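Heads up, one of the protein chains got dropped from this complex, but the rest are sitting where they should.
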């Protein structure tokens, strides 16, 4: 085949976002899916030399003892998404992809996520039993290299779509309160000894990031976990001439906030309070039901309002796991604002979206855009992708229209 | 006094939008109101040489037999807005302003609006009894000139905040279906004979516009009525070196549409249907309850979706008069859209705003911006004000963020 | 088989309510459905000698050229209901049931419904070409008798689940305004000449009712069409020792109204306005999009508030066809009420239900309850079934708790 092949390496490879992204990719390869939901298929990006869907091969890390087929079936039965016909058509591809999935790591992920791995037959390799962060990184790198070689891939993009780690918020908090430099060293040279330690304080998401970046592979963090956030990892990315993007895909309620909040600013309407209640029933929701895991998510969802407004209205964001909803998320937002002559008014939103179906196409878009940037030798955080993230790396702008303009600008300059 | 004084001439001077704008202006002059809700008081416009609130004097045309005080009281009692304290503080100013209000015209306004004037003592002068459109225009011009002279005003801005006329939709429809030129001639020279006719087909809103523009006064159409829409009136504005802006203030549901619809485009989410139900109880609502008057409004509210999307989803906009709500408007929008793999999802919005309190500050903003543009010798339609209107004159762009960027650009260039 | 068999005869036999009821019946017979949604399966009715699901055989009249299988598939694909597995399991039963479906009549149904039959191959027999209402009735009776004999049925219940007829509202209006007796004679003897006429003014729903009742078969009107409403038809039912029930199944928004309105009464909260907007996309919705058909429905949905409150708040009910929603109905209700010291407050409801899945189990319940009553020799309108209907026959009570108590009372007395 003359066209190069590209690898997609998913961390959390059998989770609902990954399963949906994989199913969607197969559907696109087979001509069974339309482009709806895919940003990279919009007219302003038509001229870009983006990889086509059939150039992709998928692999990944996973900690749970499930299968792609079982997870896809579960989405179908519990959440009424992914049609029976589509799943049947993809069956063989699921089987083939299973060959590319390796045991992940539970290093510093917190108790809740460890429990998810309880039934895994490969528990040993993925458990905390490895002697140091370095050993974990070497194992993960070996998996990535084997994937690249076996499939003769021109590039591999690593994407974190695993459940939110418990530790992130605490770690970051320390970082922030600890002053400018914080817990994490600002460059890769000083970061390395931490990785070598038997009590390496970095969480799994960052060890995956190190593994990818150290091999020159782009890394995308679609979750609120720490990932490539520490400056030392950005340093590593630049040293290895690669790029990274993140954090926390902006798929629903926060997307709406970043679209609506600028309107209140533009019209000089003072927002008094903005309350957001989110209920959903998938595994990510279950993990977030644990306070330590939820903390990271809430911070990611809540911060943007103050940054867009320039003042801090009362805010409240809650995420609650309601199993009956399956993969469907309902967000109710109540916005209390003051108009002229201090007149209080109210706006309410109800958003009923399917979490994985909103996230999956963005994951595919990010992979294509990131590969294009990587091939153009862009390094460090890809700020032009900020419209995809709740906590965009290297960017303070949270207003969606501005962020999206950057994507359009980048596309225009990429001709 | 060294500072020049500016006149605000409101058509529909005792309607709820006008009454609220007048009350708000007095409150600003007295330091009893904060800048909330006023776009022109935002930081990006701080450097502009906008008139200050105490430079303004108010007058206007009105067809109903009510008083500013009674209308302000009604808003207070029925809709729980405009505090008793504020109304007491403004009492004298209301009385003074009444001196500047003159009988309006009912020329071609339709039956529903004529009924509103039934109790007016001045019914004769405002009725259809005048022998031609020209006679009406001359009377209105005399009122405007007297106002300018009596108060020694440097400029007068005429703003239409009257109820929606019945005739507009039909007239425009003919214009459109009639090809490029339509019913209305494309220049002022050919337009004039129509005005002279005893059966002058132009509606009141356009006669007011002609009166203002012919005197070189800027004209702002905050309503869906025809106003200065015909190309012949734009021609008149340019001939007289003045400017105009409109149509139909974008205060609530349509504002939200113009903010949210671009998000669906940016994320490639296919909108299947967008249903909007509006209920409110003020006089404007009552007028809109009549099919002929409603038609113009609905068209203005509905058109933007197709223009933003580039395709036409199922849409439905209803406006219903529910007297119990007074000046409060509740809009419920139900947006049905398809995401990745054709997954149907739903967004709902409920907007509970006070109509007049949303509109009034925009009226004051438009007056200030228009005066600034006029003093900079801008002529024709002020397209930089498109973010304020549902059917912006001379502009095809309906996405709010884009429209607002134009306002910011204009402000930057106006230093 | 020792157990008697009962016939269910559905008018509109391939409509979405009928198709869903039939599918549900098959699922119950095969043990593939749980009792959820079936009132008759609740504990208070456990002691009643209700027919079991396997005692039923289905037939019906239909005017459209579709098949049960195609309609069930459409529900599955468009509305994501009725699983593929279930449809596969029922395939043979659908085929068998098709044998029992006969061409219906279009007598006085109005233009909109006639258009639905445009493609029907059997257009001749079902069209208006029959020389009199009597001829139609004789043909329908022959179909019913053949069904009873062929399947050796102990009883047959006829249920109208066809789309709403256009004519009803007008006819009834005349009836009401025409004084106590109205258009329709008060007894069967005087009614008969009308049936005999070539311009028989009765609509199809009433001709079906006459056919059933004249054969001593119970008739249930699940629609707002006229059906057995005229007193002359009730007279016929009593003469033939049979019973009837109706009108217009109370499945969603009106059910909520009949549950919530009594709360406002009990708490002495004055309802100022009650606005209800209904959007849905199935065939019934399309038919109701036509003013003549909608009129009957709106009247049925709107009347109960005044009857429950004892005063008439502002009300507004709209039903709009939004094709993208398929069989899913979204109702938004906005209730504006006054509490103590005239304080205005607001309640809003959004109801997202699947129309056919809400209606179908009630149809099955009504059949079972009606058969039980019929076997106990009850005649005339079955008022104990009023909780099932928007416009209950022979009953002025609209509060759901009261109506439901009557059902419980009947069940207790039926031991």
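Every chain is named by a letter (A, B and C) in the order it is written, and numbering of its residues begins at 1.
In this section, contacts are C-beta pairs under 8 Å (C-beta built on N, C-alpha and C of every residue); 3 or more make two chains touch, one makes a residue touch a chain.
In this text the structure is predicted, and so the values were computed from the model without any measurement.
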Touch with the omitted chain, as defined above, among B:23, B:97 or B:350: B:350
Identified contact with the non-displayed chain, of B:5, B:34, B:80 or B:286: B:80
Option touching the unshown chain, where C:114, C:269 or C:323 are the choices: C:269
Missing-partner contacts on chain B, residue numbers: 80, 84, 350
For chain A, residues in touch with the removed chain: 80, 272-273, 275, 277, 279, 313-314, 316, 318, 320, 322-325, 330, 332, 334, 336, 344, 346, 348, 350, 352
Hidden partner interface residues of chain C, rising order: 20, 23-24, 27, 33-39, 41-42, 81-82, 86, 255-256, 259-260, 262-263, 265-270, 338-343, 345-354, 357-358, 360-361, 387, 400-401, 404
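Convention: only the chains that are shown with their structure count from here on.
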Chain of greatest Cα-centre distance to chain B: C
Chain centre separation (chain B, chain C; CA means) in Å: 49
Euclidean distance of C-alpha centroids - chain A vs chain C, Å: 50
Where chain C touches two or more other chains, by residue: 80, 350
